[in-house]
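The structure appears right after this line, and notes come after that.
Only one protein chain is missing; all other protein chains are in place.
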Amino acid sequence: MCSVDELPPGAMRLVDVGKFGVGVYNVAGSLHAIVNYCSHEGAPLCEGLLGGTNEFAPGEPGGLRRVKDGQIVRCPWHNWEFDITTGQNLADPKRRVRTYRVDVADGQVYLNA
Amino acid sequence: MIIDANVQPHFRYNAEIRKYLPAAHRLRSIPDVEQQWYQAPGGNYREDLYGEHYPGSDRDTVARHLFDDGGVDYAVLNPLTRGNIADYLLNSRICAAVNDWLLDRWLEPDTTNRFRGTIRVNPEDPKGAVAEIERLAAHPKLVQVGVPMQSREPYGKPVFEPIWEAAAAHGLPVAVHINGGNGVDYAPTFAGHAHTYPGYASFMPLNYFVHLATLIVEGMFGRHPHLKFVFTDGGYDILTPLMWRLDTFWLSMRDQTPWVDRYPSDYLPAHVRFCSSAFDGPTDPGQMQRWMDFSGKTDLLMYGSGYPHWSTCAPGEAAAGLDSAQRDKVLWRNANELYGLTEPIEAGPINERSV
Partner (left out) sequence: MTTIERVNPQTEHDEIVVAIVDTDVHPMPVSTDVLKSYAPADWVDKIWPTGNAVTPLPHFYDTPDSYKTMSMRVDAHPPGGGFAGTDPDYAAKQLLVDAGVSIATLEPMCDAQLPQAEHVLKATYNDWLADVWLDRNNAHGRWRGSIGVSAQVPERAAREIQRWAGHPYMAQVLMTPQTRGIPFGSPHFDPLYAAAAANGLPVATHLMGQTPFELIPIYPVGNPAHWHDFFAAWPLLYVSHLMSLVFDGAFDRHPDLRVVFVEGGFTWAMPVMWRMDRIWEARRADLPHVRRRPSEYVREHVRFTTQPLEDADVKHFREYLEMMDLGDNLMFSTDYPHWSYDAPAYAINRFPAAQRERIMRGNATALYGLPPTVTALPGEGPAADVSFE
């Protein structure tokens, strides 16, 4: 789909394949792909904000700790959190989105979709 | 068997409570035993109960009505304390006086062994509330802790945690009951005061949902696996649509309160019970059986008459339209599991009381 240099860490490229498209992400050096369709109401998931999430940390002030930066996409509508590396919804893992395999060969990125 | 999980015993007259107050408080003004901002026109209690004694004030009369006439086997007494008065320390003394009166007038002399009672505490005085629970929790006939519906903070907030922790440690559910009186309260509806009695009476019980939602979202149920709340004024029909909202929004809001690690409605079976009310239930009895499946209400609901309130509900009314398994659960199984009523009672010490 593109050269490795065109997909640096933190970047996302949207590929027009299938009914909704697929978003390919470089999460701290490793490549992952999820469908561009939220399992809730069908929003374009990959247009959502990319970031981290909070976990419960009783020892921290406010009881929260920031984790998984760059790994979580929030749906642009209802902000449901999805782990790009697994496709799972953080609250309810059963509400997952489809993931795809991404390969790199000869400096080129290949999406298997 | 039939267990009535919601009966309000009343004082015979105002001065009756003074005997149980400490000397330091005995000259204070306290709410009239009938005090209620939103009185029902014609009287709060069943018309036929106004007579020789104030409604609900004579133990033998109440026993005859519930046990002999009504076919009830056990009744849980939950007295009112007439409002969250401004002086929270005095309020705690009133709660203790009511508890001592309950033991003295109702539970200790009850040779039928059918009455059970409530440890009334004042959530605005967490230290005093914990002390009162510690004082009385060992009494075998006191089966729950009682708090008002009225509050200026919902019960999931951390200020109340020591109270719930103490209740849970002693295996005592916390029963919430509208406690109208001389309290410093917010308006009873979300849109201000009600201008009719029915406007008040139909809305007020629904306020339980804010207590419930905060108990979940603030993590109180999560931190205290054995904590149970009983919402004794009903309102359980609206549980389904509002829990659907709480569940749906959880997927959006999880990262603000990640200690909530499951769907909010997953907390209901282990932590929440309701008493039946005359104002809940489909108006079409044909919908009743199916309606009980929504939000798992079959396992949450316990018959509560509300005696001597004007809306007192007989067991047959509460069980109308239910199939036999649902009927058993509502009329006694759920309450028995919660309160352990058919377990043998060991003789316990008579508790200190003020004279």
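Residue numbering begins at 1 within each chain, and the chains themselves are lettered A and B in the order written.
Here is the rule we go by: contacts are C-beta pairs under 8 Å (C-beta built on N, C-alpha and C of every residue); 3 or more make two chains touch, one makes a residue touch a chain.
Since the structure is predicted, the reported quantities are computational estimates derived from the model, not experimental observations.
Only one residue from B:Y13, B:W37, B:Y50 or B:F249 touches the chain missing from this view: B:F249. Residue B:Q150 is the one among B:N44, B:N99 or B:Q150 that touches the chain missing from this view.
In the full complex, chain B touches the hidden chain at residues 40-42, 149-157, 185-199, 201-203, 206-207, 209-211, 213-214, 216-218, 237-238, 240-242, 244-253, 255-257, 278-283, 287, 290-291, 294, 311. Taking the complete complex into account, residues 13-14, 16, 21, 36, 40-44, 47-49, 51, 74, 76-79 of chain A touch the chain not shown.
Simple rule for what comes next: only the chains that are shown with their structure count from here on.
Distance between chain A and chain B, defined via averaged C-alpha coordinates, is recorded as 48 Å. Within the complex formed with chain A, the chain B residues making contact are 250-252, 254-256, 258-259, 261, 263. Of all residues in chain A, only 40, 53-56, 63-64, 78-81, 89-92, 95 touch chain B in the complex they form.
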